[in-house]
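Removed: one protein chain of the complex. Kept in place: all other protein chains.
In this document, chain identifiers A, B and C correspond to the written order of the chains, with residue numbering beginning at 1 in each.
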Amino acid sequence: MVTRSDFLQEPVKHIKIDGALSVDQLIQQFRNSGSFGAGRLSVACDIYERMVRDKDCTVFLALAGAVVPAGMRSLITDLIRKRLVDVVVSTGANMVHDSIEALGGHHYKGHWLVDDYLLYKYHIYRIYDIFVPEEDFVKLDYKLAGIFDEIADEKAGKSLSSNEFTFELGKRSSDHNSILRAAYESGVPVFLPAVRDSEFGFAHWLHASRKNVKHTLSVDAFKDLPELVDMCKRSARNGMMVIGGGVPRNSIQSAALASKKGMDYAVIITMDRPEPGGLSGSTLEETVSWGKVKGEADKVIVISDAMIVFPIIVASVVERLGEGYKRRNLKTENLGESKGGA
Amino acid sequence: MVTRSDFLQEPVKHIKIDGALSVDQLIQQFRNSGSFGAGRLSVACDIYERMVRDKDCTVFLALAGAVVPAGMRSLITDLIRKRLVDVVVSTGANMVHDSIEALGGHHYKGHWLVDDYLLYKYHIYRIYDIFVPEEDFVKLDYKLAGIFDEIADEKAGKSLSSNEFTFELGKRSSDHNSILRAAYESGVPVFLPAVRDSEFGFAHWLHASRKNVKHTLSVDAFKDLPELVDMCKRSARNGMMVIGGGVPRNSIQSAALASKKGMDYAVIITMDRPEPGGLSGSTLEETVSWGKVKGEADKVIVISDAMIVFPIIVASVVERLGEGYKRRNLKTENLGESKGGA
Amino acid sequence: MVTRSDFLQEPVKHIKIDGALSVDQLIQQFRNSGSFGAGRLSVACDIYERMVRDKDCTVFLALAGAVVPAGMRSLITDLIRKRLVDVVVSTGANMVHDSIEALGGHHYKGHWLVDDYLLYKYHIYRIYDIFVPEEDFVKLDYKLAGIFDEIADEKAGKSLSSNEFTFELGKRSSDHNSILRAAYESGVPVFLPAVRDSEFGFAHWLHASRKNVKHTLSVDAFKDLPELVDMCKRSARNGMMVIGGGVPRNSIQSAALASKKGMDYAVIITMDRPEPGGLSGSTLEETVSWGKVKGEADKVIVISDAMIVFPIIVASVVERLGEGYKRRNLKTENLGESKGGA
Partner (left out) sequence: MVTRSDFLQEPVKHIKIDGALSVDQLIQQFRNSGSFGAGRLSVACDIYERMVRDKDCTVFLALAGAVVPAGMRSLITDLIRKRLVDVVVSTGANMVHDSIEALGGHHYKGHWLVDDYLLYKYHIYRIYDIFVPEEDFVKLDYKLAGIFDEIADEKAGKSLSSNEFTFELGKRSSDHNSILRAAYESGVPVFLPAVRDSEFGFAHWLHASRKNVKHTLSVDAFKDLPELVDMCKRSARNGMMVIGGGVPRNSIQSAALASKKGMDYAVIITMDRPEPGGLSGSTLEETVSWGKVKGEADKVIVISDAMIVFPIIVASVVERLGEGYKRRNLKTENLGESKGGA
């Protein structure tokens, strides 16, 4: 039976900052204070550490929101190369923005209070306080259309899954900083369950409406699902690190459900709230009712802008793991072929 | 030049409630007070009224979040039948829940504070304060797998677009209250740009992994995009009513951009905020920089739970339009065939 | 014991809008759908109805946020005159804005995207999308300073409680639409626990720094607390309707705690969320741990802009009560004297 004193076990320890602290030293203080966002953030670091130290765990990373434009491209590339992440499930847009930079394009620091009609006339797209020139999208469209021609010819009418599609893109990239390239080289499949809802869709249209096109690149809407489910099923344990919500979060959770495994570890970073009933803001408790996450799983939601806390989580865990830590050593080509490849 | 008095033109009129008011009478008072959420909501009603009174406008409805489980199924069905909506772009899940009810299943009023592990053991899924029995999903899975067999045989290997897919489902439904059935009968295409990210994906897996299956139902990930873009292009004017954000909102906006039309009317209902940079919370000003929405468009975002304000908007506009108002009179079968059909 | 079928009792009924609906007819549909914000809103209407039908219940109204500038002044005045509210606890600012209108000033419909530096140069203050000319504040300052001289002389050095202070203001007002006047006439005390944090503070400074001032108006910071606590204590039952959070919500809840009564009814309308730990976003469950609200109380939080849902709640309940309904018939002057007066 729960007694009164069970509730009064561990006093809040107050944060003390006397001089320079490493990121993880601050997180240790957050653990000791233990409250509100700071407490949750420290728990998130602990869970991610346990996830990556567990070699039998497949670590799924969900990317929604403008993660790449905002400056997390290299961060994710490095996580992939160190195999602190085993599978990526992303919006199409993030891989579009990865590809824009791979072609030499840039995202620019801007401002949220600006005359958007002026930007429109200047052919500059705004993503909150980031500016992207339209020309970088146009350049990408034509480049992609050519690549799609090539893939279509190579596959000669065969439909790809979304992860086979990204595998082909990664194979053709030469940018070491690219997420898609790093994923290709590291045998990390990248799923885009809503691939069409991005500039990839427009580029495909460009490709498909060209005259004299021999084959049209075909991506099958349903084909990646059993692959994602199988990954969950084959793993002793599964963990997810979710940035944002939407289709990436839902696709991973559904795979956990369909595989009858349920996630063993779960960290979600979101600003959405649960009361309006959308998936993106739903609690981890709710996922337990479905069997998407195990009742006894290590789990936490951090209510925060991911651009603030995701780098903190990574910095804290990288500090704990020590420099040069590499989670898996894989013969990448082989793995890539077998996991994400044709 | 803007003078001081330009800013001090219209005093806030205070709301007065002496007896029973119709919904639109209250909205008229919101227009007169004009501030914060009430002001925005009254503007949303005005814009939606203008959208539907404009017969040359194609009205796009985006459905994200648990709109159907929460009780808006008939509301949307009726909007479709009255053609107060011309095109629906939805998450897969909402059409899954539409189909669950078409098969006699139900969503149940529940609570958000409940032991989710107990629900798990009872095979009851929770969506915030709604409960859905797992058995209704299972029933749907088997029903859909059979329908998928049938469609696949009929199409003999041809890939469908997501709207052709929903057209086939609507054709096979006999539930007058079903969104998919109403859409089928009314020639309203229903796009599911992330169709696989829902129970449709699981049912497809069931269907595809059956022994002796002759043909596998194929939905092409990219095929619906040019159809959506063409609709924008062919319309004199375009308007969008967006519930939530995510893929449905993004797909409509992208079509407006790709068609070089830009939306003429836009109402968005969301609880997301813009600062963390995600699409779902992005402002309508931001969409102007892209050309997704015209600079001079009639547009507003209402920061609210859609379950509260969307029915209010509909009630207000239906009241203005008068009983029995039907926006279009179409020979539905023909339209359906030509717009959403094979 | 809870069985599975206990969770699956009441199916969600879908909202149906065929023609004009009264506000309460829509709310009845929200009750039948019962989910997310719509469900909560319908519960809020039911609780407020029960609160006001319970003649032995003292109904506390908390006002935080720019309730008066935004257009709810008459709404609140009428609630007071019908005694659908027994006690008001407000920010100082709301009564300042009530007083600005009592002096013939106005709040103007404006916009949130505007050059604030231009407004500054034009001496126009902005409250989100409302504009208020500085001159109306200046006019108020001088008027109030004179009134403060008068009250100070009358009281000859005696310290007032915040409700005695507002009683004096109401007594001197001749504006029938004024909240303070209506409260004075109806014997409804108006507490301003942070009275100094508003233009009243600045006006007091003006008054106190005048030369030749005989007496300085003195408001005692602590004096209103036992009066508020006593009201809770004397009531058979207590209910609170809270718009926003902050000091008004906290003061009422603290009085419920100090009186060892705990609220019997509670409706809170807020957009704040609980996770960052602030009082304004704290759940009603949390208040139960303190004894501020009873465990068995009728209670709900509606996550919404109050400008949208508070008028809806009032409209719905006024419709249920019927035209001309007056909850209490009091010889107002007497009551006023005994409750809020000197």
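Some observations on this one:
Everything that follows uses one rule, which is that contacts are C-beta pairs under 8 Å (C-beta built on N, C-alpha and C of every residue); 3 or more make two chains touch, one makes a residue touch a chain.
Here the structure is a predicted model, which is why all the values come from computation and not from measurement.
Only one of B:123, B:139, B:273 or B:328 touches the absent chain when the whole complex is considered: B:273.
Among C:8, C:66 or C:313, the one in contact with the hidden chain is C:66.
The chain not shown here touches chain C at positions 64-66, 69-70, 93, 112, 116-117, 119-120, 124-130, 159, 162, 193-198, 201-202, 204-205, 208-209, 217-222, 224-226, 229, 244, 246-247, 250-251, 254, 258, 271-282, 285-286, 288-291, 295, 305-307. Contact residues of chain A toward the unshown chain are 2, 4, 7-24, 26, 29-30, 32-39, 41, 66, 69-75, 78, 106-110, 113-114, 118-119, 122-124, 128-131, 133, 177, 271, 285, 303-305, 307-309, 311-312, 314-315, 318-319, 322-323.
In the full complex, chain B makes contact with the omitted chain through residues 35-37, 40, 273, 275-277, 303.
In this section, only the chains that are shown with their structure count from here on.
When you average the Cα atoms of each chain and compare centres, the chain farthest from chain B turns out to be C. Centrality by C-alpha centroid: the chain sitting nearest the overall protein C-alpha mean is B. For the pair chain A and chain C, the distance between C-alpha centroids works out to 45 Å.
Centroid to centroid, with C-alpha atoms defining each point, chain B and chain C lie 37 Å apart.
Multi-chain contact residues, meaning those touching two or more other chains, occur in chain B at positions 66, 69-70, 119, 124, 128-130, 271, 285, 305, 307.
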